[in-house]
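Excerpt of the complex: some chains, original placement.
Letters A and B name the chains as they come in the text, with residue numbers starting at 1 for each one.
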């Protein structure tokens, strides 16, 4: 089948920042994203699990498939939001079906 | 004195506090016992709804008067003022940075609704009536402390760590879930009054204490897990602050309650509100507004030290003091 080159960006970020991140992504021209729940994790700021939390705490994973040429705008936008926050950003090469969607 | 001890003993041996202790024990012993997040949230929705509704019905019953307004204003003043006291104490008792100290101070100006709910249930079990509008006071005290804390940061923190406050965040804080639910159900209780109460009484009154037991079990688990994760994060000074500050807060609350002329029950609840520290609304706001502040510090203090302190020793002490001072 016909596939098209794209990038898969995965941003793991604190839940209270989710809305701000997706707003920034939309402003940067991102056409779509998907949000996955996160159960727990570990990093420089220590270990956490959803079970040790109350309220809107915890993290989420935002996955974003984009055309390679839009990457820089996206990373710039994401970075502005996550800069002062805990969390990680990773980028993978991928192929997508139905390129007209991106 | 005798009385305080009996009271504290009774309180410590109530099913609620023992459930909290069980949760704490299970978490510290690393049992995998957990209350699912969704269930815990559902329990808290139930508690907020029930407490708000009952408050509204009580106000509808007794009529609204100026004392409601003055109590609201009194609560807001406390919420604005207590962070300054907390900040000064923290800077004196610990080596926390200005940012961490200010973020923590915000928690102590704000309130813990579960502590409040537990106090109402202690009052109910001893047949002490309180002003129904204290629920509205609780809601009003959630947010003002945040403003004081941000002002403290802008004055004391190194440049580059300024707060990220914007209109969006204000909307989030003022319309956070627990404020909306508490105030909303208060209004619903006020509008529907005793008729409404009659329709849902067997849902929100009779099972209330049992639901509170399970909820406190979960709070114990969460507090215990927080404590385990935060070993070594809190200095002795910080832990001391977590137990001194509620007493200082309660004293301020007592003074305010006397000025307002509240009933014994109202005095206890005002003391409890002032003594308690937020661990839901304020932490979420701090993550956005002050990302550099270390969440382990304020969460552990508020949830791991002050919350258990109030639950076990604080509330019975506040009841005893209020009874002694009002001669009831």
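The working rule: a contact is a pair of C-beta atoms (placed from the backbone, for glycine too) under 8 Å apart; a residue touches a chain by one contact, two chains touch by 3 or more.
Because the structure is predicted, anything quoted here is derived from the model rather than measured.
Summed over the whole structure, each shown chain label occurs as follows: A x3, B x3.
As a working rule, only the chains that are shown with their structure count from here on.
Interface residues of chain B facing chain A in the complex, by the touch rule stated above, are 34, 37, 40, 164, 168, 219, 221-222, 225-226, 229, 279-281, 283-284, 287-288, 291-292, 294-296, 303. On chain A, the positions that touch chain B within their shared complex are 14, 16-17, 19-20, 45-57, 84-86.
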